[in-house]
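Omission of a single protein chain aside, the complex is shown with its protein chains in their original locations.
To keep things simple, chains are lettered A, B and C as they appear, and every chain counts its residues starting from 1.
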Amino acid sequence: MKKVRYTSIDGRGGFYALLGVLGLFILAGLGAAYYMEHNGHWVTGMDNQTVWGLPHVFAVFLIVAASGALNVASIGTVFGKAPYKPLARLSAVLAVALLVGGLVVLLLDLGRPDRLIVAMTYYNFKSIFAWNIILYTGFMGFVAIYLWTMMDRTVRKYYKLAGFTAFIWRLILTTGTGSIFGFLVGRQGYDAAIMAPMFVVMSFSFGLAIFLLVLMAAYDWTGRPLGEALLMRLKNLLGVFVAGALYFVIVFHLTNLYATEHHDWEKFILMGESVHTKVFWLGQVLLGSLVPLGILYSKAGRSRAWIAVASALVILGGFATMWVTIIGGQSFPLVLFPGMEVVSSGYFDDVAYHTYSPSFPELVLGLGGVAVALIAVVVAVKVLNLLPSSLADADVDPHHKG
Amino acid sequence: MKKVRYTSIDGRGGFYALLGVLGLFILAGLGAAYYMEHNGHWVTGMDNQTVWGLPHVFAVFLIVAASGALNVASIGTVFGKAPYKPLARLSAVLAVALLVGGLVVLLLDLGRPDRLIVAMTYYNFKSIFAWNIILYTGFMGFVAIYLWTMMDRTVRKYYKLAGFTAFIWRLILTTGTGSIFGFLVGRQGYDAAIMAPMFVVMSFSFGLAIFLLVLMAAYDWTGRPLGEALLMRLKNLLGVFVAGALYFVIVFHLTNLYATEHHDWEKFILMGESVHTKVFWLGQVLLGSLVPLGILYSKAGRSRAWIAVASALVILGGFATMWVTIIGGQSFPLVLFPGMEVVSSGYFDDVAYHTYSPSFPELVLGLGGVAVALIAVVVAVKVLNLLPSSLADADVDPHHKG
Amino acid sequence: MSDPKKETMDQGRRRFLGAGAAAAATIAPGVTLMQVASAKPDDQPVSDKNRWGLLIDTTKCASGCDACVQACNEEFNLQPQHGPRTDPHWIRKVEVRDTATGRTFSLPMMCQHCENPPCADVCPTGASFRRDDGIVLVDRHICIGCRYCMMACPYKARSFVHEEIPEEDKNVNAPRGKGCVEACTLCVHRVDKGRQPACVEACNGDGHKAMIFGDLKDPGSEISRELKKYPSTQIRADLRLNPGVFYKGI
Partner (left out) sequence: MSDPKKETMDQGRRRFLGAGAAAAATIAPGVTLMQVASAKPDDQPVSDKNRWGLLIDTTKCASGCDACVQACNEEFNLQPQHGPRTDPHWIRKVEVRDTATGRTFSLPMMCQHCENPPCADVCPTGASFRRDDGIVLVDRHICIGCRYCMMACPYKARSFVHEEIPEEDKNVNAPRGKGCVEACTLCVHRVDKGRQPACVEACNGDGHKAMIFGDLKDPGSEISRELKKYPSTQIRADLRLNPGVFYKGI
């Protein structure tokens, strides 16, 4: 294996145009947040039945994908796979960028974002949410250190340790994110220990899909070589992760289907009239899982364009998954009286399901978070030596037969 | 890579002595089964509170380990890792042998083992148990075909397909085994979707530990070379699997600890006075997980003797896990009246927990099942060309630097 | 392959008596005419037009009284053999204390004859099944004794026959056999003759009158009218199994 040379990208016109577009999205997102905060959340699609709306779909997706984006680095460092090592810097930066994007959305969607300092100083240690604040902060710190050990020869001896710590931390972090939902005892769609490992596997899938798209875009746009064998490795890995996530989804629903107490909930999600049923089957299962699997494991999987399509579909499926999990989970009314029906209620206990239509500002805020993540990556590859000048197969894999 | 040459082992005196000892265990097991069937189950430690006893602990452990033992073959075939390919034949044979051993115990512990034909002809397709009968039968069939494609050049073209089918089938099989418990809605210790993937990861761990011991014993006793690098790969993989299983155990208990409704159950398992608390902490967590992890990832992990110790501990931990899951799960009384206490009962509803002391015949039956599995492997390596004449690193790994 | 459920139902059907409601009334003292009227006429097949159920009033069920348990043991000749841990228990008395309020009450527990019985869901051979009229039974001829139903039942309502049943203890009211699982049959042999279950009869005969048997699908039956009028509870209602046994005063 030749020594890998990392260089920053050239800042041509396209680069600044990209910065500009992303900047506009960020500005729009800030404006949307201000609008919602100023008026109060009644101007959004949210209400007292659906208290977490589209911004949470974006935020949780980005946070889950963040820890998954670090996997490429972890496979190199923790599991010692040489071909992944040159990708580690981009992987680490992308992970932090996605996390920041998600957290910005989460913060700006709070009822009182001005009380960030309260959230940082008052801790209820029984709250998995409070733990997550620590986990997010720690993730950024540990990944930054990890990146430092990759880039600075003087601290190279801590590289393994930093990589291992970041890997363990990211597993705990996504376990914490999944547990936000898994720990909710009162709702039919949550309250399941499987949510934590399911989110971990989903993070593998979403994070790698984003990484693949960013990697292909960066190498295509900067005209750097990107090896076929490396790409095949990554797309095969994506297939395994997508199948793994689908496995957890199947187990989750099958187990619910076995328990009579969950039949109403499953009927609502799997066979209901609400939009969530369509999003589940078309978005999460078909477009988000089966079609990408078909692409990745067929001959189409050898084409870069099709790998990009599969990655984009996995990301789409990720949003669908978060939609069904977060919005769908809230749409199903609380079961106050098992075995009985609420005939009438002063507060929507008697509906088949709660509806939620996202408002435009919520969408803009969510997209703003995506833009924050992307702009961070774009700036980072410009100012830091993150990308290997070449990812041609002969340059990354000691065993590659040219 | 040189071409791998598979040869059967020589049948010296030690071979027949081993056969004899295992045969005695099998005879004793059959005798124990006859004794229990003839007298009725009241002569065992089981009762109407603990209806699945030590035989189930053995049976479920063997069945779970069976599918895990196939993993070594799957890694070679499905994930294309060359160094694992020479191990595939032994892996497949061990998988079938363990399954047969487990099924024998399960069958002989039935109330009416004479009705095996009923179990094979009457199916309730809503029963995960009925599904498992199909899954077990199919597993043996698919693995046999898989083995055939490995050993017969004329059907070599179906090797990939057979390996992939067997891999998917084994995942479904262990999902089914875990779901036997996960689907039990009425008991505090079960009723959780996470049981299925937890059993899958545990199967990786138990199966590989048994494989490692069998491999090392076979190559040591027959004086064949077994490469250091190969062994390091396998022991590192074992470490990952043990850590993975521990992760699921932690998530399972943490989620329960968050839900007030599960506090009594968690208190019983984690801090109770029953034997299950000791078996959990000492057997499952300490000896079965932490100590092996310590061995495998420390300098001791480079020694064959210590790898053997770690593998043996993982197996011990596996039995502890099955004990806590199966016996512990039944020990905790059913919650008939949430929030109320049963003051007195005509049928043990008022106890803190149900006790169970295995009888000697139950132990003998369980060991008989282990002997069935082992004798099948021993005979197979004698009559079939299963073991490569050399597993020296240079012979198995194309990239190995001598 | 013959359908085991059908067989068992046919057996039940074949075993009816020529005499109808009047005969039942004389056999079962303390049974009101209303209750008898709600039982299945003998010449009708088992159908989902009925759902047999029980309503148990815990405020009338006397602590310490086990007349229902005695009657059940007698009806099916359930004899103690090697100790309570393995002896059959088709019905048992339970005393409960509400820890939040300090209130205590007493009740009999038995098979709750769920509409969605987990025992039948998990049974690999279909030996555990639910008759069209809601009675949950074990077909002892195809039970392989795997005991998965006992793992699945949330009420510990089932017993495994741990030992040989002496010839003299064998009973025509329900076939029983070593190595199989058994449970309360809601006295299906009586119900099919238009009679009350033995436990209900005993509770009435005893003067407590804490148990009402009847057809949950007949709006005019005493049990339906009581259920509609007064609050009642199904045990572990959160599992949504919709048991056919209801309790008042829990």
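Basically, a residue touches a chain if its C-beta (ideal position, glycine included) is under 8 Å from a C-beta of that chain, and two chains touch if they have at least 3 such contacts.
Keep in mind it's a predicted model, so treat the numbers as computed, not measured.
Participant: In the complete complex, the chain left out here touches which of the visible ones?
Facilitator: Taking every chain of the complex into account, the missing one touches A, B, C.
Participant: Tell me which of A:Ala17, A:Val51 or A:Leu282 is the one touching the absent chain.
Facilitator: Candidates A:Ala17, A:Val51 or A:Leu282; residue touching the omitted chain: A:Val51.
Participant: Please identify, in ascending order, the residues of subunit C that touch the omitted chain?
Facilitator: So the residues of subunit C touching the unseen chain are 58-59, 98, 100-103, 105, 216, 219, 224, 227-234, 236, 238, 242, 246, 248-250.
Participant: Name, in rising order, the residues on subunit A that touch the hidden chain in the full complex.
Facilitator: Here the touching residues of subunit A are 37, 39-42, 46-49, 51-52, 110-113, 115-116, 118-119, 121-124, 126-130, 133, 180, 183-187, 330, 334-350.
Participant: Suppose we count only contacts with the excluded chain; which residues of subunit B make the list?
Facilitator: 258-261, 263, 338-339
Simple rule for what comes next: only the chains that are shown with their structure count from here on.
Participant: Spell out the chains that contact subunit B while also contacting subunit C.
Facilitator: A
Participant: Using mean CA coordinates as chain centres, what's the gap between subunit B and subunit C in Å?
Facilitator: 40
Participant: Between subunit A and subunit B, what is the separation of their C-alpha centroids in Å?
Facilitator: Centres of subunit A and subunit B (C-alpha means) sit 35 Å apart.
Participant: How many Å are there between the centre of subunit A and the centre of subunit C, using C-alpha atoms for each centre?
Facilitator: 53
Participant: Can you tell me which residues of subunit C touch two or more of the remaining chains?
Facilitator: 118, 121, 238-239, in rising order.
Participant: Give me the residues of subunit B that touch two or more other chains.
Facilitator: Residues 128, 183, 185 of subunit B touch two or more partner chains.
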